[in-house]
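A single protein chain has been omitted; all remaining protein chains appear in their positions.
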Amino acid sequence: MVGYKFMGKAHSHAYKDIGMFFDLDKSVEMKAICGRDEANVKEAAERFGWSEYETDWRALIARSDIDLIDVNAPSNSHKEIVMAAIQAGKHVFCEKPLALNLQDAREMLSAAEKAGIVHAVCFNYRYLPAVQLAKQLIDEGRLGEIHHYRATYLQDWLVDPGFPLAWRLQKEVAGSGSHGDLNAHCVDLARYLIGDIDRVVGQQKTFVKQRPIAKSMVGLTAVSSDEMGAVTVDDATSFLAQFKNGALGTFEATRFATGWKNGNTFEIYGSNGAVRFNLERLNELEVFLREDEPHLQGFRTIMATESVHKYAAQWWPPGHTIGYEHAFIHLIYEMISSMDSRHSRTYPDFYDGMKCQQVLEAVERSIETQSRVHVDEL
Amino acid sequence: MVGYKFMGKAHSHAYKDIGMFFDLDKSVEMKAICGRDEANVKEAAERFGWSEYETDWRALIARSDIDLIDVNAPSNSHKEIVMAAIQAGKHVFCEKPLALNLQDAREMLSAAEKAGIVHAVCFNYRYLPAVQLAKQLIDEGRLGEIHHYRATYLQDWLVDPGFPLAWRLQKEVAGSGSHGDLNAHCVDLARYLIGDIDRVVGQQKTFVKQRPIAKSMVGLTAVSSDEMGAVTVDDATSFLAQFKNGALGTFEATRFATGWKNGNTFEIYGSNGAVRFNLERLNELEVFLREDEPHLQGFRTIMATESVHKYAAQWWPPGHTIGYEHAFIHLIYEMISSMDSRHSRTYPDFYDGMKCQQVLEAVERSIETQSRVHVDEL
Amino acid sequence: MVGYKFMGKAHSHAYKDIGMFFDLDKSVEMKAICGRDEANVKEAAERFGWSEYETDWRALIARSDIDLIDVNAPSNSHKEIVMAAIQAGKHVFCEKPLALNLQDAREMLSAAEKAGIVHAVCFNYRYLPAVQLAKQLIDEGRLGEIHHYRATYLQDWLVDPGFPLAWRLQKEVAGSGSHGDLNAHCVDLARYLIGDIDRVVGQQKTFVKQRPIAKSMVGLTAVSSDEMGAVTVDDATSFLAQFKNGALGTFEATRFATGWKNGNTFEIYGSNGAVRFNLERLNELEVFLREDEPHLQGFRTIMATESVHKYAAQWWPPGHTIGYEHAFIHLIYEMISSMDSRHSRTYPDFYDGMKCQQVLEAVERSIETQSRVHVDEL
Partner (left out) sequence: MVGYKFMGKAHSHAYKDIGMFFDLDKSVEMKAICGRDEANVKEAAERFGWSEYETDWRALIARSDIDLIDVNAPSNSHKEIVMAAIQAGKHVFCEKPLALNLQDAREMLSAAEKAGIVHAVCFNYRYLPAVQLAKQLIDEGRLGEIHHYRATYLQDWLVDPGFPLAWRLQKEVAGSGSHGDLNAHCVDLARYLIGDIDRVVGQQKTFVKQRPIAKSMVGLTAVSSDEMGAVTVDDATSFLAQFKNGALGTFEATRFATGWKNGNTFEIYGSNGAVRFNLERLNELEVFLREDEPHLQGFRTIMATESVHKYAAQWWPPGHTIGYEHAFIHLIYEMISSMDSRHSRTYPDFYDGMKCQQVLEAVERSIETQSRVHVDEL
């Protein structure tokens, strides 16, 4: 694994717990974690349960006792590390965004496909039981023809102008702001649930253009300095979409939605029914079915913790809810299960990572040109 | 009053009940109701409590014993009736949309202002206690600088393709579909709550293009025939907006949001706080305040039924909720109160009706041109 | 009508509006309202729309142009007025509680039955569309055998110890506190929905035993004096019940449930399904059905505003909610409809009023004896 911050912790936890709850053909060995700061990565290795650590990712990739490279270092390092891992014949699990731009993503996909490795992108939210249930209902035809898709990813951690200039607010490191960080999840879920997007038009804003430079920062907790620096990414990006299947979509990502902490939501309205999801209540899915008798129609709140719900039986009895970290375990379970034979495939993979990037860039172009953009033109 | 259908009933009820709950300087006398079908209008007069009826609106306007003309006939008749009423020196209360197009709305506004009458447009939702509370919080500065405005008006009565071709689906009568009917309310609330819109870009769709022609129709209940006709208005219209105060907005109106019946919602996120409203729970307002102590922050659900909430003390004790029709009474109370002296003013008035129309048309132009449109260009 | 305060207003409003929304064989004429204070009752007559007023209820009853006497004067006057009205051959509509004690209630029932009049008690909450839907589902067998009934009536208007000594806090006028005022509604709904109660055991408390005597009081708004007086009724009463059909019940009424304004709730759990209701969201009923497919089970929130829901078609389109006052109109509609022929019956009637009183008294006896009491022993 390369990276040991927020996502490093979430991924490590998944590798550690997976064998306790899921049956795998092979055992997971947490060989080595890699980071540039030796003291920090050493501590992370101990805390997270990795046998060894490396300070050079090239050394990590060169090891013959490692089958899978997990890349969750900052976004601007993804391409280089991933390409090297592919060339070394490793399976690769990459955090989102797959790359900083569409061109890079296409190269990475192409390399991965040629190498025949298992490649995965960490759009973890697909793997929540409630999201799986939404997918199942759509596949069963319960919603009918889809007319509307509405997605938001609402957070509020930037609403305080005194919040410092984190790396996520610098374009050269993060690539993008709320759009790349949050809309990326929304676009992946939309593609997963109802299919590809045809056309988009968007708008974007940076509300607070200067922020104090951080002296130090752990998670979202930082110590600010007196010096100010420019925010070079968007605080909020929203866009309208038309899907290839004819549905209309609205997407909205922001770090200025005061009161929301992790409001990754979607609503899907079809000719036969509807579903609604909110990550802040991730065990639940709201479902409306027109097939219900007229006097009994209403949105029902389903707790996706029954044994009939995907992955739920691996955990606790009904109503004993799971949390944020569990989706990583499910995704990694599927990825590892697909590693039995070369050329097998897991989802979401680099193709999904590339397609997501394509939509995000189409939105950016529409903002520059103030007009509608066809996704496939990119 | 001209018109005796859904809105005729709602307005009549308001005139009938207002004196029981509100103190007015003058008493309300329900003189005469007007409609073209004598049998129907006669029955409406009796049922709704009007002393007399007329079958020609010109005769109604010609009467000297009438101070206020209430126009809730189909949208394509508004201009002619309103202009005649203004010329006769009557106060005028007009259902939304004020007119079928911006040019007409401007003429009506101009005539009303010149005549010095009281003029009002029935954007009734402004007058719900929970909406009044949202306005109060914004005016008190509780939300701070506004960053985001999100509005929806979600209904589902057209999702069945067998639903017949009602007059609301015919452009020549209704003027517009979900956009003019539903987004009109959203735009008025947005202007009322946070101010004017600068730029917009939208998308629009008619999902079901042919519907059976109705033999007869009462409210939303209809008997269909075998003959099909073309739907000439939009089923759904969404748009992105930038407000003059710098806030970003998203608006979405649809009659295809399966499971929603009357989902007129808004969410406002500011630098200090946020509010959320949903017409299906119209007694409630959700409020988040960053001024709360850190461990106590969360969205609170306020029931706007306390005596400190506007209009609530006129009704029942706390927690004894009101319904859809009450907002009409509040609006009419304010309008009648303003009729004490000529040249006094009530809200929303024809200026608000015109400004709403301007935004709606800007959205339509953006859809035609597939690019962003400045509202003031129209 | 005798009485012109809170309930006088609610009943008057119902008589006034009923003809506008419901079809009756006869027209409702609001002949006369009666109260002891001439100035007040005169003003009430004008405001509420009564043709005349009386200051002596005996004079009212003596009038030959009146068919129905509506009694909503303070509880300690019910028996005398109702008995006189029955003797005069009038139909009688009495506010709850029917009487101050079971013996009186039995006499009133007996007199009413002998006289063959239509008699009704104002347990208005039966007549909300959402409650009607709960009843319908139970009658359809959707819930199966009932195992649990949970009822609360939670208010908080007494939690401030400075709130004055209202008449509702004096046993000689009100008869009882939260128990008679609030549990009365809960018991009636329980009987209506799942049947009679067999055994009870309760507990009761007056948290604030002395309160300032009110100089004046309008609704729940009062001006206090410096003098203190004793609260002689209960602030809160809860009890356990076993129903004749084998179900277990819990009931809780209080005026000290901080944050609740009008929390009349019930939950019913049966072998096939469940329902939940909360008066603060009176348009909604939550329903769970075990007949749903396993992966689709969840509580659904049904808005009882569709034309298939009882009384809803008389009002507004789906999703256009009604308020507190509408249940009175529905109840009075049923009562007036039953007045076509002598000996016809409406619900809830004096038998229901008596049965409710019997349960309330059984609870009081159980509190005195600190042991379980069989309702039929009283």
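A, B and C label the chains in the order they appear, each numbered from 1.
Operating definition for what follows: a contact is a pair of C-beta atoms (placed from the backbone, for glycine too) under 8 Å apart; a residue touches a chain by one contact, two chains touch by 3 or more.
Since the model is a prediction, treat every value here as computed from it, not as a measurement.
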Of the residues A:Gly3, A:Gly202, A:Gly249 or A:Gly263, I need the one that contacts the missing chain.
A:Gly263
Which of these touches the unseen chain: B:Thr301, B:Ser338 or B:Gln370?
B:Thr301
For the chain left out of this view, which of C:Lys31, C:Arg47 or C:Arg372 touches it?
C:Arg372
Per the definition of touch given earlier, which of A:Gln132, A:Gln204 or A:Thr305 contacts the omitted chain?
A:Thr305
Absent chain, residues of subunit B that touch it
133, 136, 287, 289, 292, 294-303, 306, 308-309
Missing-chain contacts on subunit C, rising order, are 143, 147-148, 150, 156, 159, 161, 201-203, 205, 207, 236, 238-240, 242, 246, 248, 250, 252, 254, 256-260, 269-274, 288, 290, 297-299, 370-372
To test your reading of the contact rule: which positions on subunit A touch the chain that is missing from view?
6, 9-10, 12-13, 16-17, 19-20, 47-49, 155, 157, 219-221, 260-263, 279-283, 303, 305-307, 315-326
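One rule holds for everything that comes next: only the chains that are shown with their structure count from here on.
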How big is the rotation relating subunit A to subunit B when the fit is done on Cα atoms? Please round to the nearest 5 degrees.
180
Averaging each chain's C-alpha atoms to get its centre, pick out the one most distant from subunit B.
A
Give a one-word verdict, same or different, on whether subunit B and subunit C use largely identical residue numbers at their interface, taking over half shared as same.
same
Centroid distance [mean C-alpha coordinates] between subunit B and subunit A, Å
41
What whole-number Å value describes the gap between the mean CA coordinates of subunit B and subunit C?
36
Could you say which residues in subunit A touch two or more other chains, in rising order?
297-299
